[in-house]
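Only one protein chain is missing; all other protein chains are in place.
As written, the chains take the letters A and B, and residue 1 is the first residue of each chain.
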Amino acid sequence: MSNHSAPNTGLWGWITTVDHKKIAILYALSSLFFFFLGGVEAMIMRTQLIIPNNDFVTARTFNSMVTMHGTTMIFLVVMPLSSAFFNFLIPIMIGARDVAFPRLNALSFWIFFFGGILLNAGYFINEVPRQGWFGYANLTDRQYTPDLSVDFWAMGLQVVGLASLIASINFFVTIMNMRCKGMTLLKMPMFVWTSLVTQVLLFLALPVITVALVMITFDRHFGTGFFNPGAGGSVILWQHLFWVFGHPEVYILILPAMGIVSEILPTFSKKPLFGYSVMVYSSCAIGFLGFAVWAHHMFTTGLGPWATTFFTAATMLIAVPTGVKIFNWISTVWGGRIHFNTASLFGLSFVAMFTFGGLSGIMHSSAPIDTQHQDTYFVVAHFHYVLYGGAVMGLFGGVFYWFPKVTGRFLHEGMGKVQFWLFMIGFNVTFFPMHFLGVQGMPRRNYTYAADQGWDLWNLVATLGAYTTAIGGLLFFYNLFYSIKRGALAPADPWDGRTLEWTIPSPPPEYNFGIEPVVKNLDDFWHQKYDEQGQRLSLPAKASYDPHSIHLPNPSYWPICLAAGLTLGAAGFFIKGFGLYVSLLGVAIVLISSYGWAYEEA
Amino acid sequence: MSAHLETNTGVDNRKFAMWTLIGSECFLFGTLIVNYMINRNRGLAGPTGPEIFNIDLTTLSTFDLLMSSVAMALAVFYCKQKRLRAMQISLATVVIFGLFFLGFQYYEFNHFVNEGLSLGTNIFGSSFYLLTGCHGIHVAIGVMIISTLLIQSLIKGESWFNDDVVEICGLYWHFVDVIWIIIFTVVLLLVLI
Partner (left out) sequence: MAHEEHSAHATVSLYWIFCVILGIITALEWAIFKYKDPWGVSNFALITSLSVMSVVKFIMVVGWYMHLRYDPKMIKFVFIFSFLMISGTAAGLLMLMA
């Protein structure tokens, strides 16, 4: 059993790693790279809109920026950054040594990585997707987009979606099956709970977009007309399929951040999470109701009175569990000894910003108001408050909170706080005026606008806000490079934490736990450290163990081969001329890797 | 039982993952079936369902898949009973039925194309091919997996009773059959409505 090899840290070690902590770092680094890319795209858009009738970029480039900013930020930043947290935290928080399927985990990462490259490959041949991140039919039709840009988008998303699907099944099984002794479902940390709901949403919602994307590909290359009214198809069907996936997707983006905040706030206010079980039920309710609200994105397509009523009511209903969560977070920090550092500031700002976005969301649930707001900057303001003020701020809080655990060093606090305020001010200066622009009727996605419509001032302000955020972003990257080398060394439990990851050294050893933990309570580590009156207890001495007796899965190069084959197979679909051969090569690689994988000793 | 870690639910990780995948596939096929139901009458040109379906052949396909399911269930059972020959015969039966099914499907597609319904002729045809084609790919993958199991067991003989793996592949195979049960009914019913 004992084949504990020396940790392989070179490039080959990273390529073949199946260690969930290393894969988490790979996820985080790639998503930060894409974050930079998506940020640049946003800056180009805002620069174009800084004054009326600007010609900084062409309309075509602007459309590409709109499309790629949205697609990148959702599929290549927020999802994989959440996935980085899933990877690092889920096994440790539930007291496991790894995920249920370590090699599948590596496969998910590599598929995601290659898929992200495929999605962006249009940049190399100047055919960048420009049909919008929602790809509404029939803009995606060959008639309206004859070049390959839509194919890069559709196939790239297809591949990235497959990565998420595999990862979601992996994490779902991990949480269900691999919890340590004593950790019943209702003793899991809140982050694990929201992750669990996220995985369910992922593996249920992703197949829908898979089918829809296949239909686009067929429409473009095999002569079908699913979304072409001229052939008897329907453009509305695309919208339905897209949003049947797309609305659960919104909760896929926000739930992990909710979980992160639910970990940060109790730690820094020295109080347990208020209403833990209610939080759990709210998460489940959000996940369930998330499937019943998709058509609120489509009120203006004319759903008929009954459907409109139903989706209005369902959307208002989903605000209830969300509101419950907000009140729980407020009650968590209420009366606590709040310690303000970068992580808790990001966590607190999440609650505030997400509430803003939630409130404008409730406004949209009402069909008559939604009809007025449809396709204006009001909607842009709304979902940036939810996804940026919410998800991204929460994720950054998580980065500052768990960075010491991942690397053994703190991120620089001073720079972190400056970044936080740059983000917070920049964000609000950018997006709050967009509410005004929206109700003044400025349509979203337009590459420019005429002067003297009352939009000039707020657009200027929004762009200046965006630049402020960009400075904050650059500061963060500098902080990252600085702290990884020169940050202050972190102890095992730097924040006086509550969950299992703080019981092990920073950075954790490859096997996570020398002796598999046994849990008695929710927030078990806290209860080990403090008695009921809050008096500090002395921790028992750590039992010794032999790290060489711990069996770890072997590294494997088959995941990256399989992922490369899959991506080649997908890319071949639309390469002109020799595409079929590329696809066949991809399929061959997939087959060989699958068999190699199956017969390899794990 | 093969050696695997104790799990919270008492189910092997791989089996749990297969059931989760099946849950996901419910959505995949559900979407395809809905798409077919929506588009069944939307042909602007060429033949549509009632004119072209051959119920005899579809019934035969259904029967064929159901019988393969029976064989698969028996294979899982014999594997647990450590009865090598019986398991191998059952697995071979599954593969043969699976290949028959693919043959029927090839014949049917060929027939439809000859009747003037190709992939791009009309939306009905596109949806039909997308649905049954996706199912066909699943059957083909299943045949490949089960033949691999069979070859494994033929090579390794008595030392190979990987009952978890056989059971999990069996789950996949049964699910593909279940999907066909639904497709069969939907196709039949929609000819009527």
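Keep in mind that, in the parts below, a contact is a pair of C-beta atoms (placed from the backbone, for glycine too) under 8 Å apart; a residue touches a chain by one contact, two chains touch by 3 or more.
None of the values given here were measured: they were computed from a predicted structure.
Although one chain is omitted from the display, it touches the following shown chains in the full assembly: A, B. Only one of the listed residues, B:Glu6, B:Asp56 or B:Glu158, touches the absent chain: B:Asp56.
Within the complete assembly, A:Leu303 is the residue of A:Ala42, A:Cys180, A:Ile286 or A:Leu303 that touches the hidden chain.
Contact residues of chain A toward the unshown chain are 176, 204, 208, 234, 236-237, 240, 244, 291-292, 295, 303, 307.
For chain B, the residues touching the absent chain in the complete assembly are 9-11, 15-16, 19-20, 22-24, 26-27, 30-31, 33-34, 37-38, 55-56, 59, 62-63, 66-67, 69-70, 72-74, 77, 80-81, 167, 170-171, 174-175, 177-178, 181-182, 184-185, 188-189, 192-193.
In the analysis below, only the chains that are shown with their structure count from here on.
One inter-chain figure worth recording: chain A and chain B are separated by 34 Å, centre to centre, where each centre is the mean of the chain's CA atoms. Listed in rising order, the residues of chain B touching chain A in the complex are 5, 7-9, 11, 13-14, 16-17, 20-21, 23-25, 27-28, 31-32, 35, 38-39, 42-44, 119-120, 122-123, 126-127, 130, 148. For chain A in complex with chain B, the touching residues are 100-101, 165, 169-170, 172-173, 176-179, 203-208, 210-212, 214-215, 218, 222-226, 231-234, 237, 241, 244, 595, 598.
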